[in-house]
Each structure stands twice: as structure tokens, then as C-alpha cells.
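To start, I am sharing the structure in question, which I have written as C-alpha cells.
A protein chain is absent from this complex, but the other protein chains hold their places.
Read from first to last, the chains carry the letters A, B and C; within each, the first residue is number 1.
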Amino acid sequence: MVKVAIIGASGYTGCELLRLSVQHPQIELVAVSSEKFAGKAVGEVFPSLGDTVKLTFHPLAEQEAVREADFVFSALPHSESMGVVPRLIEQGKKVVDLSADFRLRTADLYEQWYTKHTAPELLKQAVYGLPEVYREKIRHAHLVANPGCYPTAVLLALIPAVQEDLIDLKSIIIDAKSGVSGAGRNPALNSLFAEANEGVKPYKIGTHQHTPEIEQELGVIAQQQVSLLFTPHLMPMNRGILLTAYATPKTSIAEKDVWSIYHTFYQNERFVRMCPVNTVPSTHQVKGSNYCDIGIVVDSRTNRLIIVAAIDNLLKGASGQAIQNMNIMAGLEEDSGITPLPLFP
Amino acid sequence: MVKVAIIGASGYTGCELLRLSVQHPQIELVAVSSEKFAGKAVGEVFPSLGDTVKLTFHPLAEQEAVREADFVFSALPHSESMGVVPRLIEQGKKVVDLSADFRLRTADLYEQWYTKHTAPELLKQAVYGLPEVYREKIRHAHLVANPGCYPTAVLLALIPAVQEDLIDLKSIIIDAKSGVSGAGRNPALNSLFAEANEGVKPYKIGTHQHTPEIEQELGVIAQQQVSLLFTPHLMPMNRGILLTAYATPKTSIAEKDVWSIYHTFYQNERFVRMCPVNTVPSTHQVKGSNYCDIGIVVDSRTNRLIIVAAIDNLLKGASGQAIQNMNIMAGLEEDSGITPLPLFP
Amino acid sequence: MVKVAIIGASGYTGCELLRLSVQHPQIELVAVSSEKFAGKAVGEVFPSLGDTVKLTFHPLAEQEAVREADFVFSALPHSESMGVVPRLIEQGKKVVDLSADFRLRTADLYEQWYTKHTAPELLKQAVYGLPEVYREKIRHAHLVANPGCYPTAVLLALIPAVQEDLIDLKSIIIDAKSGVSGAGRNPALNSLFAEANEGVKPYKIGTHQHTPEIEQELGVIAQQQVSLLFTPHLMPMNRGILLTAYATPKTSIAEKDVWSIYHTFYQNERFVRMCPVNTVPSTHQVKGSNYCDIGIVVDSRTNRLIIVAAIDNLLKGASGQAIQNMNIMAGLEEDSGITPLPLFP
Partner (left out) sequence: MVKVAIIGASGYTGCELLRLSVQHPQIELVAVSSEKFAGKAVGEVFPSLGDTVKLTFHPLAEQEAVREADFVFSALPHSESMGVVPRLIEQGKKVVDLSADFRLRTADLYEQWYTKHTAPELLKQAVYGLPEVYREKIRHAHLVANPGCYPTAVLLALIPAVQEDLIDLKSIIIDAKSGVSGAGRNPALNSLFAEANEGVKPYKIGTHQHTPEIEQELGVIAQQQVSLLFTPHLMPMNRGILLTAYATPKTSIAEKDVWSIYHTFYQNERFVRMCPVNTVPSTHQVKGSNYCDIGIVVDSRTNRLIIVAAIDNLLKGASGQAIQNMNIMAGLEEDSGITPLPLFP
């Protein structure tokens, strides 16, 4: 059994980590921290979990609680996590960090999109936790930076095309649609039911903080700098990210050939499913699961490759992938505890 | 391994039976029937299931497919199921029938609320599949009539109060709220998104076909005839039934005492969870699980006992309970394959 | 033209008052106050209104802005309104107050359910703004207390039955369902999209602060004290209240007779529509309008009268009724500015 602590567990990713951990056959949950809910039983804060988690939230400062753990999931917000993770690493714990703090490879880039980095020395050893690309590095990592929800979907959608040099890198446009849980559990005007329901709106067009993360990772694959336009939209639904990515093929290519390339690329991947030729995914078909479903369209009339990807933002886009990373780091079966099929409808 | 066939598996309860069966450690799925989708692969009809079910829907008439099974779930519509089940029983198969065809104990009552019964001889041997009441009978049954979604919630909410003689049986009013998946997957005007979304409406007030089922079962517990008012409402959500049951206590009783009676009644039940004293459930906290969550309120000002119950209509209200019944009939662990915690949000 | 100011106009009822005022043929809007949005143009805060309101929100303390008005709508929160309204009345302005501060007839009752009343001297002169009952008093009032959203629906549903002495007053149970806009525009955990969407939950069972308002007004009609059980539920929709009221008829009565009594009672009312015999309303059919639609069911099997009423909580339940009251107070056509038909779907 792996002894696990979850810190900053009061939001939706925290709830999902709790749910997955409790059901994971090799996890023993030893501590959960939350400032907001310190002193409350987990089941009181998340009635869905009932009495399955027999723990009480403690303030993070009470380090003894975490001390017992071999493994820590940090679901702290961006900029807070980097204040805590260095100490955990020093104490010899393995960490999967769900914030953005260790995803960018240079402190400069981080500062440009977020704030000044206070633990730049850890950036070098942090491994970007996209198992489909970095599985071997994750296996030996002490600190894994769990990818953002949007980047997970974008990268899985684009990496095969970029790696196989199918598309003009300057042509990439990503139109993403996300459920409201992606905005977190903190009360904010835009996340109110009556503000988000029955409407749709883009936000942070070209300026979303996930842009550098996407460009960095595509750049590694492409072995050159990549700039792309990323436009997220807030959707009236709880969970799910749908990604519609547009790019211009370098040379004319048939839909079925692109599909085959993708199919081959992902044939051994447990959590990437290619939709049948001629079909594209809906977020309906991944909800509650760790899958990323991908569909391919080539519009020969306008010479465009369209890649559609769907994930559950709280699973493959956050907590499910975090467990996947932990499984790899701990030498367990990669899908341990994250096998449930999607819940439809 | 139990060899299982699912017939009439093209709707939401069918999809849910497929999902649960595939993930069930002791089920081997050998056949799935559907007239509408005959010839199609399961994953084509339900993309969420991907290629996990390696079967193709066959027409029911092709009996060979079902012949292999030891166990059959019938998700055929009311009045169709009774045309098929007798043959299955004759062939020695164990059957859990999800239709209403074998829930009422007399052919007369069935005819009054549905249509003429064509297999009345089976009504005697059919066991009403509410494990919390009939577990022992289910264990030895060949034919289990899986309860309706509403009756499951109503009975779990009211049985302790009726059994302990806490309430005036004439005073019961049930105000139920159901998600749209309860209306099935057949295209119908009232189930259209733009008709059901952003609104709420009661329907079949006092005349819903689940009324006799509820009254019959409460009557068994009360050992007298029970008549109650049942008012269902169609809610703009996919899954979930919330039940607000009102009754007048026979004598003044404290909220905590009612709570204790319920707590004791259900203390050994795997799938009934009492909400903490002073709290009532939301359907949010049971979605995707086989739980029925129950909360108790006594309003001493107006001398009313209010019992609130929440279930996922496709799980404890249909397919989850069907698996629970099968587990009992097959001598397996009662919760085998239906342990997943609720998905929140 | 009536010169109108709206104070505390930053929430949903405020937005609705603005929308209705701008479109009202006899209103000239002269001032809008909001602490939160002071200094911002109305169209910046509510993009739906565009540049139709050529005003900027000012802080309430800047009395000059309001001074110009002959008529003030106060959409301030409960307990704040009573701090401001006395001054307005002194200045000779007519006021429709949308808070609860002047709805209860005694300071004691107010203190019991809210807090200490700071302007008890105004309670006597305040008129309860339900035009269907108090039209003549409203016509001469200086201060009208606009009814709560739930009470509006409950009273319109029950008053004919109570007035005609049809029901046992001890038997009344009200099961109400409300859209999330009823909880206001202040960020709160329970109003978050992911908390309210895809689920339903009762709250404040028997203890909701609208209970005394309902009981007070039914008591006036009944000429005796009325106690009833009121159970509100939070629904995953923006707008709308659906009310399912249950009562025991004093003597056996046919559905069509009750319907006729109601039909006669409301035949001259512009904003109450009786549903055809044998039908009940959905909130869909009143959204965006000032209507209250009412349906009647008698379940003779259990001897219960069920009255179903639907309103748009922001219109007949708040701002639409406020305009209706203002129209009456100002001697205008009662429906001036609030004639739009419901928006379906």
C-alpha cells in the first residue's frame, strides 16, 4: 500500500482525488489538508463520499499529518504550491503537483504568465506528467507536474500530427469548450449558476495562462518554437472539455491516413481512444472516466485538418491523470483505480 | 463467472446494465439484444463503452444468442417483457426483469393500471426485488421483479416509519422529482431538451402507474391497505430522483428519535446511507452510485414528519439494483460490481 | 412620465427593474444606486441592456441623485432597506420596497424571523403589494411592500380556496421549487453552477423566512391563524417557481367545481391565468412574463386538492409585480410595461 496525503483538498479536484484514492486498491489515505475546512470531517464537506474517508481536514501547517505519507498530491492553488512542495521533496516524499507551478521549464516563462517563481531550482527536476509522452521519466521522478486540463486535451490531440510533421505549425487554432467545474469551487460571479447556465462565452482569447504550457510541450515535440492561438469558452455543463483544433496540412492527406497515424500512435495507450473513422467525440462519452477520445476530420475543400478531442476535465484533465502518474511513479499498474467506464447519460 | 444476457438493451437502463456488467468481476456477458440496433456493435450505439463490450446487438428472436446465458436481465418495455420471460424461466434461466410486468401481485391490479396480463401464473413466484426487505426470498428466486425507480426511493424512505407504526397511513403525500433519463431514450416531445430544460412540471398527479406498486408494498409492511398521493415532477437534469415525503406522526416524536429508528433499521444495509442529523440529501450526492441517501425532518410547529430520499434513478432505481439482485441470486457479494462512489459534481 | 429611481440595483431583481423601466412607456429613469458598482455605467454591469440606460450607478449616500425621483424602487437587501426607506417616505416619495422589511405587520414577527426592526412606525402604513387582494389599498399607498417570490405564488394558489372555505386549514403542505436566480447574485457556494446544476435539494424545511409572510396573509383571508408546512427546493434552472400545494377539502368536491371557483375568482385579473381543466402549468409557460398560471387537481382516491402554480420569480415574483404596484399607485394602466408574453422555449 502506498501511504498518500492530499493537500489543498477542498475543491473539485480535491474531491475527485479523495474519491479515487478511497477506491484505489493500493492507496492508504493518511492525511488530507484544507485551510477552509480544517476540523471538519471529509464526509461533512463532501456528502457524496459519506463515511468512506475516515479523516478530518487539518490545516497544512500541521505537518505531522503529512509526515506519515510516502506520496503527496498537492491540489493547492497556483503560486501556493511552490511554497510547500520543496519541503516535501526534501523530506523524501514523492509529489504529484496539480498546480501550474512546476509545469513551465523556466522561471522566466512562469513569471511572464503567473508570478515570480520561488522554487526555481525544482523546475529542472520536475517532470511534465503526460504519461503518453513522458512515461519513462515519470517512472523515476520525485516531482511530477500534472498537466493543465486544457493542455492535456490539446497535447493529446496535436502531438501525433506534430511529431509526424503533418501540419503547418503556424496554422494551429484551438477552440476549446470547458465545463464550469474547471473554474474551481471558489465562489465567483462568473461561476454562478444563473451567470453560466443557458449561455456560452469565450474568455482570455489568446491570453489564457495554459497557452505557454501548450506551446512549450508542442515545441519539444516539434523541436522548434511553436506559437498558436488558444481560445477557451465557458460552457453550461459541470464537467468536460471539448477541443476543436484546426490546422493546415503540409501536404494533401486523406482523412483515413491521418486516422491511421493517430491509431498507430496511440494503439498501446490505455486512456486514449480513437473514435471510429468518420466520427468525432462528444464530452458525453468520457464523463466520469480517465479517457481522452479523439476524432479526425479532413476537410479537403478548404484543406484543413480538424482534430476533436474530449476529456473529463476533473479526471484525465486533473485528478485521474494525477493518479495515473502516481501509479507509474509507484510501480503499480498504470490504470489501477482509474478503470471506471464513463457515466452516460 | 455468471453467464449473462441482457435483452432490450438499447435504452438508458440497458446502457447502464452494459456498463455495470462489463466492470463486474464475476459477470461474463454473452448476449445483448435490441430490435432497434440489431446488427450494430455495442460501442457504436454507446460510444462511452468503447470496445469494452465485444458483442453485437441481435434481434430477440435469435434465441441461440441468449441460450448460452445462465442469467438474463430483461430491460424490455412494460407489456413486452411478460411475452418473453416465461420462456426464459422454462429454460431454467434466472431472470431479473426491469419492467413493471411482475411487480404487482395480482393480474387484476396489473390490468387496472397497465394492460391485460399474459403470464399471470408467474406473478406468484416472482419476488419483488427490494433487497432491504426481501433479501432472503431474492436469494432463492428464479424471477425477480426489479422495483420501479420511484417505488425504490419511496419504499426505502417510508418503510421504517410504517413498520414502526410512527405515522398516520392516511396522511402520506409524496412529492417526487425525477431527472429526464427516467422517461427513457425514445424520442418524445416531452423529453426534448428545449421542452424539459429550464422548467419544471408535475405530471400524472395521483395517477402515475407506480402508485399501486408503492401502495402494495407499503400495505405488506403495514398489514393493511394503504392509499397515498403520489405526485411526480419532471426535472431539468439527467439523473436522479429526489423524494420529499410528508406524513403526520401518530404521536409527537422528536426528530432525533425518528433518525435513530431509521439509523438502526438500515445500519447493516450496504446501500442505504442516513444523512447526519439535521441534514437532508441532494441528488448530487448519489449520482453514479447505488446509494439511497435519507434525511429526516420533524416540523413540530405543524406536526409533520418529512422524509427526504435521493437516488440515482438509473442505479439504485434500476440497473444498479438489478445487479444487486443478481448478486444475491447468484450467491455473490451483494455489492460486487456496484461499489463506485458517487460522481460529484 | 413618472420619475423613477432604483436603489440597490445591482442584482437580478435590479437588472429586471432596469429592463422593465427602460421599456415602460411612462417611466423616466432618473437614478440607479449600487455600492458594488458605483461609478460604472449600467451597460457595463449588465451588457444585455446595452446603452439603453444612460445612467451610471451611484453610491446610495449621494442623495441628490435620488432626489429628482417621484418614485423609488428599493431592491436593497433585507434589513438594509428599512434604514433607507423612512427618509424617502419623509421626502414625499412613493416607494415600492422589494425587501422583506415591510411585509410583516408587526415588529415582533419581523424580529422573530429576521432581526430587530428599526422603522416599526412604517409597518402600519405599509401595504402588502399583492394587487389581486389589496388593489384599492395599493392605489392610495405611499409605501408598498412587494411580496416575496414564494408568497406570491402560494397566496395566488391558495387564497380562493381559503376564502371559499374549501379546505381544512390545518392540512396545507406546500412543496415549492425555485430556480437559482431566487438566491440572488451574490457569490455563494450553493449558487455555484457545479453545485446547483444536475441536482435538486430541499432547504430550510419548515423554517424558511417566507413562512410567516404566507401564514400572515392567509390568516387575514381566513380570519383565523393559519399554520402550514412550507418546503422550498433549489432547482437547476435560472428562473421560475413551481408550487405544488396540497390540502384536504372540507367536503368532497369535484375538480371542475374547484376550477370554476378559481376561474370566477380570477376572471378579471390581468396576470392570473387558469390552465384549462385537467391541465397543470409548467414554469416554461410563464418565463419572462408577469403571469401566474394555476392548475387544479382533485384526487378523489385520497381526498386531496392539489393546486399547482407557476410564476417567473423575477417578474410576478419580484420586479414585474413591483412595476404592477407602481402602475396602480401612479394611476397608470395596471399592465403598462409588463405585457410581454412568455418566452418559450
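The rule is simple: contacts are C-beta pairs under 8 Å (C-beta built on N, C-alpha and C of every residue); 3 or more make two chains touch, one makes a residue touch a chain.
Being a predicted model, the structure only gives us computed values, none of them experimental.
Every shown chain touched by the omitted chain in the complete complex is listed here: A, B, C.
Here one chain is not drawn; of A:Thr56, A:Ser99, A:Thr283 or A:Gln324, the residue touching it is A:Thr283. For the chain missing from the display, the contacting residue among B:Asn197, B:Ser260 or B:Thr279 is B:Asn197, taking the whole complex into account. Of the listed positions A:Ile138, A:Ala194, A:Ile294 or A:Ile311, the one in contact with the omitted chain in the full complex is A:Ala194.
Take chain C: the residues that touch the chain left off the picture are 12, 15, 19, 22-23, 44, 46-50, 52, 181, 198, 238-239, 273, 275-276, 279, 281-282, 284-289, 291, 293, 339-345. Mapped onto chain A, the interface with the missing chain covers residues 170, 173, 175, 177, 194-195, 197-202, 205-206, 227-229, 231, 233, 235-240, 242, 244, 246, 280-284, 287, 297, 299, 301-302, 304, 306, 308, 345.
Hidden from this view is one chain, which touches chain B at 12, 179-181, 185, 187-189, 191-198, 236-238.
To be clear about the criterion, only the chains that are shown with their structure count from here on.
For this pair, chain A with chain B, the centres built from the Cα atoms lie 36 Å apart. Residue positions 12, 181, 198, 238 of chain A each touch two or more of the other chains.
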